[in-house]
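Before any comments, here is the structure.
One protein chain omitted, others in place.
Labels run A, B and C following the written order; every chain starts at residue 1.
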Amino acid sequence: MANNGGILKFMAEYDRRWIYLLIFVVVVAPLLQPLGFPISVSPDTEVYHKILADVKPGDKVLFTLDTEFSGYMEIQSGIIASMRILLNRGAKICVAVGHPEATSIPQLVFDACSAELTAGGYQYGRDYVNLGYILPNESAVAALAEDFHSTVRQDAKGASIAGTFLDDVKDWSSWALIADFTTGLGTAYLRAHFALRGTPMTVNVIGVMSPTERPFYDSGIYKAILNSMRGGAELEYLIGHPGPGMTAMDAFTLGHYLLIGFIIIGNIGYFGYSRRQAKKT
Amino acid sequence: MPSLFTIPGIINGRFLGLVLDILIAISVIYYIRSKKQIFVRRVPGLDAIEEAVGRSAEMGKPIVCSFGIASSGFDYWTLAGLAIMAHVARLSAKMGVRLIVPTGGSDQSLIVRPVAEEIVKDAYTLEGVGDHFNPDDVPFLSGQQYAYVGGYVGILQRLRPGSVVMTGSHASDAMNIAETSNAIGAITITSGSYLSNTAALACASDYILIGEEAPAASAYLSTDPAQRASIRVQDIFKWLSIGVIILGLIAVAMGSSLVTNLLAT
Amino acid sequence: MSEFLKSRTLQLIIMISAFLIVFVPYFTSIPELSTFSTKLITITAIANAFTLVLAVYSQFRRGINIVQKRRRGWYFKVWMMLSIVLMCIFALLGQDTGPYHWVMFAIINPLSSVNYGILAFYMASTCARAFRARNMKALFLLSAGIIVLLYQAPLTGAFFPGIQPIALYLNNTFAMAAARMFLISVTVGGIVFGVRVLLGQEPSVIGVGKEA
Partner (left out) sequence: MVDIIEISIVAVGTFLAMAMFSTLYGKSNPLYSLAEESYLGFGTGLTIVINVLYIWKTGVVNIQAGDWILTFGLILGLMILLRMNKNYNWIARLGIAVVLGAQFALSFRTLIFTNFIQQISATIVPLFTGTGTELLYRWTITICVIVMLTFFLYTTELKGPLLWSSKLGEYLLYIAFGAIFAQTFMGRLGLFTGFMQNYTVPPWQTPYLLASMIIVLAIVIILDRTKTIDKWIPEE
């Protein structure tokens, strides 16, 4: 090696495109060829599962998707598994959406749960409704909490909601549960205008939000919290119905190990090369 | 929850929140009106900024300073960012360092941009070097967050500044910029506007203004009584929380739930 | 008269009235007041949806500007503006199938996912290149970070259950306390800022500044 430092220098200063390439490989490879690593279940997910499994038949659940489409990619396992649990419990489900991109999600979720819908004898209107984009801003959420029917008269497709199970929904107190799935758009509003008044609320958050939402779980405003894709996978494991979350866990594991590897390599490079260079000059 | 302050049909018992809201409003008004200069501690971040400008001057390299992507226009963090930027602008005008202020990143940033340009210009004029101000050094990069990052990173790689001061309302774009800044060996000073951002930046920067240190720094630099009053009121409420927590802990330890009950009203 | 209509005083009066109409009824239980306030809330929800026109307008204005001056890559801007119009036309043709559905799943959804998914790369590269145990604080950060990262990889917990309590301890105490502390301090900061706006101390917020 002409340049002193050799491997240590590489460890300190390699091209970042190597990192990008490795991430691609480490994530895509196990998705193509699943390794089937075992997983463990965290206490948060157990609580979440219990709250959803305690919903009684006929309870009205507000199922809110406060996410861009990208967020759906991360928490779809949680969304679908939660929907499965609720359908199996015989809950009446009202889907509402908080981002234009999310308007295509409800259909995907109902398609994924078609077996449960048939098994439960679910009928659109009588047992479940998709209201579409009704949560654009804080005012809209606050109005929904205070007077439901003067805000919403039609579902996502423009059909009147009169005659559906929503007829006896009045305000925040009519909901037995709000199951929120979020990248952080309307969650603060739902929390402030529904959960604070007393509507039970659970959230499934993307990992970035997990630390910032935890105080609300700890202080009892949320009944349960499900974290990122990992939580979704655990929920799938608990209900015994593997789905997108569990298949992604191998990639998830390897991605994390790769990052730890990067940090260690970087630090070896730093102490072995960069810092010595800096001391020389 | 039953409340002490309920009058059926008129008042519904969400009493404490109302009281606290009013208390905040009254104390803000009080401290703005009071003629007394409010003491604000100098946060260490400002020393770091001054040192960074000085080092850039020694090395004869430019300095890059940004106030965020301002995705909600003039908000809390953006205003703090602008105040710190104004400080950096005056320091660099004084020391003769070339200052570059990349702007853009969101549609709302279009409203903030002209103000930022004006601030830099004023700073140069105040230091008596108004003719050194070059409008091209306050470039508009893009209205899109990641196109803005691309432009920002490009500037860093081309100009190799001696230091980068990145405050205000940066979001996920901050990581990219901090990384590049680190890679080119610039002194990196950042502030995060939300928690997960701050956490990631804490290790990627040479110095970080954590959370409210940025608004506090801005209040320290400013002569505007409203800013200093805000910091004062925030401090009072922090003391209040510490006090109530300790009082509550003592009460609970002694078997009384008085404080907890009061908080529930 | 027109001077008064344009004055800051009128703006502040309107802003404070709207504030009080929404704020006060929340703490009282007089049904008439609540109904009135709910109506105003719904009105602002509708009005808010209009603000998107401003964003679209500024996008068109910049796009047209670039096209007119034939700046480099102007045809991309033509495509951008064309696609806005196309999407609106597609929506009129029906939303469940047809071109609208196609655009949704072939263009919008994948690109939205990449837009945020790409952050994993940036974050990893930042870690690899900038996360150094430079000093004591950074060492603390790195150690806690590595423990939680290890725990988050589902495989670790299956083979080494001892990591779970440690990582949960870090997440549910230190991280939670920091988040709580941030909440307490930022909330007061936010309310104080709001009071300043309501008092007319921050004119730039409503748009009285130097903007066009």
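Everything below uses one rule, namely that contacts are C-beta pairs under 8 Å (C-beta built on N, C-alpha and C of every residue); 3 or more make two chains touch, one makes a residue touch a chain.
For clarity, every value in this text was computed on a predicted model and none was experimentally measured.
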Absent chain's touching partners (shown only) are A, B, C
Out of A:S70, A:T164, A:T199 or A:N267, only one touches the absent chain, namely A:S70
On subunit B, the omitted chain is touched by residues 14, 16-17, 20-21, 38-41, 43, 104, 140-142, 144, 146-147, 150-151, 195-196, 198-200, 202-203, 210-213, 216, 219-220, 231-232, 234-235, 237-239, 241-242, 244-246, 248-249, 251-253, 259-260, 263-264
Residue list for subunit A contacting the dropped chain reads 16-17, 20, 23-24, 27-28, 31-32, 70-76, 100-101, 103, 132-134, 136, 138-140, 142, 150-154, 158, 191-193, 195-196, 206-211, 215-216, 218-221, 227-230, 244, 247-248, 251-252, 255-256, 259
In the full complex, subunit C touches the hidden chain through residues 5-6, 10-12, 14-23, 26-27, 39-57, 59, 66, 71-74, 76-77, 79-88, 90-91, 102-121, 123-124, 127, 136-138, 140-149, 152, 165, 167, 169-181, 183-188, 190-191, 194, 197-198, 205-208, 212
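Convention: only the chains that are shown with their structure count from here on.
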Argmin over chains of |mean CA - global mean CA| returns C
Dist(centroid_CA(subunit A), centroid_CA(subunit B)) in Å evaluates to 30
When centres are defined as mean Cα positions, the distance from subunit B to subunit C in whole Å is 17
Subunit C residues touching 2+ other chains are 115, 125, 129, 131-132, 142, 178-179, 182
Subunit B touches at least 2 other chains through residues 195, 199
So, in the complex, the side of subunit C touching subunit B is made of residues 26-30, 54-55, 58-59, 62, 115, 119, 122-123, 125-126, 129-132, 137-138, 141-142, 178-179, 182, 184-186, 188-193, 195-196, 199, 201-202, 204-205, 207, 209-212
Listed in rising order, subunit A residues that touch subunit C in their complex are 16, 19-20, 23, 37-40, 42-43, 68-71, 73, 101, 104, 136-137, 139-140, 142-143, 146-147, 150-151, 211-212, 214-215, 218, 230, 233, 249, 252-260, 262-263, 265-267, 270-271, 274
Within the complex, subunit B is touched by subunit A residues 208-209, 211-212
